[in-house]
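Shown here: the complex without one of its protein chains, the others still in place.
Order as written gives the chain letters A and B; numbering starts at 1 within each chain.
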Amino acid sequence: MTEPVHASPPTPGRIVVSELTKIFGGKVRAVDRLSFTVEPGSVTGFLGPNGAGKTTTLRMVLGLVRPTAGYATIGGQPYRHLGTPSRFVGAALESSSCHPARTARNHLRIMCVVAGLPEQRADAVLEMVGLRDAAKRKVRGYSMGMRQRLGLAAALLGDPAVLVLDEPANGLDPDGIRWLRGLLRHLANEGRTVLVSSHQLNEVEEVADRVVILNHGKLVQQGSIAELTAGTDRVVVRSPRLDALHAAIAQDGVRIEQVGPDALRVHGLAVEQVGHLSFAAGVELHELTAQRSDLEELFFALTTEAAAETAVQGEPE
Amino acid sequence: MIRLIRAEFLKLRTTQVWFWLLMATIAVSGLLIVAQIAPSDGVRRADQVPDMFASSSTVDIVVFVLGVLAVTTEFRYQTITPAVLQTPSRWAIVTAKMITYAIVGVIYALVAVVTQLAVAVPWLDAKNVDVEFGNGAVQHSIIGVFAVVALYGIVGLGVGALLRNQIVAVVVGLLFLLVLENVTLAIPGVRHAWPYLPNGASAAIINTGDTHVTDGVYLISTAGGVLVLVLWAVIPAIAGAAFTMNRDIT
Partner (left out) sequence: MSRLIRAEFLKLRTTQVWFWLLLATVALGAAIAIGALAANGVKKEKDVPYIFATSNTAAIVVLVLGVLGITTEYRYQTITPTVLGTPSRWAIVSAKLITFALAGLGYAIACLAVQLAIAVPWLSAKNIDFDLGQPDLRRSLLGLPLVFVLYAALGIGLGALLRNQILTIVLTLVFLLVVQNIIAAIPGIRHAWNYLPAGATTTILYPHDAGGPGDIPPTSVGAAVAILVLWSLLPAVAGATFTMNRDIT
């Protein structure tokens, strides 16, 4: 697959979601007073367990589902009021929406005509996602990975300033996932707004700058990954003289747990501090590693039942 | 087999189509009865009653569609794959569907007939026309309706298995049953085939009176009608099962 085509970045767009609520059938609160912002020039991961309301939220942002309360705008406008929206917002949603008897190229050609784009764009995006050879085959013969890539191609068709992607890595092989990661970073670096919902936490961690975490339709946390995982540093240290080590570093505010016959995990001290204290006490070390709490731990910590009870409303707008 | 049949019923119940088609059945059956009694030249004598009930066989269209959907939906959602994997014998699936949709046919026919009875009996009573349930002709008519509708369900399965595409099967089937057969009746020469077409055979099954249809065209016997309709049900079903379903399911 080839590198994305360089284009001068179009006008930046910012996604604003404010008090967005959706109640289905008068009873099911799929999304509950959700508020967050997605800034241009960054990749924002949209995370949450199954049924958290991510897809419903995205569909409200795109004007496919009517909110019960609140609103969502892109570039200051609700989706419905955007003229030729596909040139401003590109969306790739989970449901593979293509007529099985149509070829991929024709599917994209149709979108080109609607958006007033030259047909060459269809060929260009197909090339970009690596479907050039399969372009003239009917979609019914496509594998899931190919359909995902077609969905991405459709999102990129209008060279949009804003991208809203629902589980785009689903069904992609490792090569494809790596390519996607590069693509998303590149798009964000060009100043575009990228909102990606995903279950693949390690992927999100690799590519996203910020995350918005949802649970039971409510915002649980939002912020940059760096901020959210800060203060959770832990140090793993191994030594043949565990007791001496323990004595050297034990102090107020520091929690130490034994994680093996010769290893300790230390919470509350930076790796440099542990090294210094051990050195000062003359304790031999065989391993000294800083372990950053990763997104996965944060995610599970935030989305357990207990966390759901005390959901934080996130940073004020 | 019972398990398979119950699964088939569950699949049917989880669509929304069956409900609206049932509503349509009630509406159309009701209208048909009104149309037969209300006009001044409508049903006024007991001997006209058997033919009156014959009209409820129109519900065969609905059951035909349900039969088509039963098979084509599986192709569409590729649920045919897990279904086949669970029961290596593809013939078992076909048989279960046939039994299920024969029963579905009976149920819809029951709804149609009951609707018609509910409207007709009190009305005719007010006009002093007897609905003689003991009368052989009336019984023949009503039983004929049940038989026809049940068989059309299976015809639907066969057509669905043969044509595979939901829309093609429904459109072709409905156009054939509602339009083409009538056109055939209008063309001299060709019209002699009509008694052997599904509607013609159905008419033969339900008919209790004169067998003359139009110039030189006569209905076949009731037994003949049953045989012909069974063949219309079974031949496409077997062809479908043999050719279509036995292709590799990718």
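Throughout what follows, a residue touches a chain if its C-beta (ideal position, glycine included) is under 8 Å from a C-beta of that chain, and two chains touch if they have at least 3 such contacts.
Please read all numbers here as calculations on a predicted model, not as lab measurements.
Student: Relative to the complete complex, which of the depicted chains are touched by the chain excluded from display?
Tutor: If we consider the entire complex, the absent chain touches A, B.
Student: Among B:5, B:34 or B:143, exactly one should touch the missing chain; which is it?
Tutor: The one listed residue touching the chain not shown is B:34.
Student: Can you say which of A:115, A:263 or A:301 touches the chain missing from this structure?
Tutor: A:115
Student: Out of A:82, A:161 or A:194, which residue would touch the omitted chain in the full complex?
Tutor: Answering carefully, the residue with contact to the hidden chain is A:82.
Student: Which chain A residues would touch the chain omitted from the figure, given the whole complex?
Tutor: 56, 59, 62-66, 79-82, 85-86, 89, 91, 93, 95-103, 106, 109-111, 113-116, 154
Student: In the whole complex, what residues of chain B lie against the chain that is missing from view?
Tutor: Against the missing chain, chain B presents residues 16-17, 20-21, 24, 28, 31-32, 34-36, 38-40, 58, 61-62, 65, 69, 166-168, 170-171, 174-175, 178-180, 183, 186-189.
Here is the rule we go by: only the chains that are shown with their structure count from here on.
Student: Report, in whole Å, the distance between the mean C-alpha point of chain A and the mean C-alpha point of chain B.
Tutor: Once rounded, the distance between the two centres reads 54 Å.
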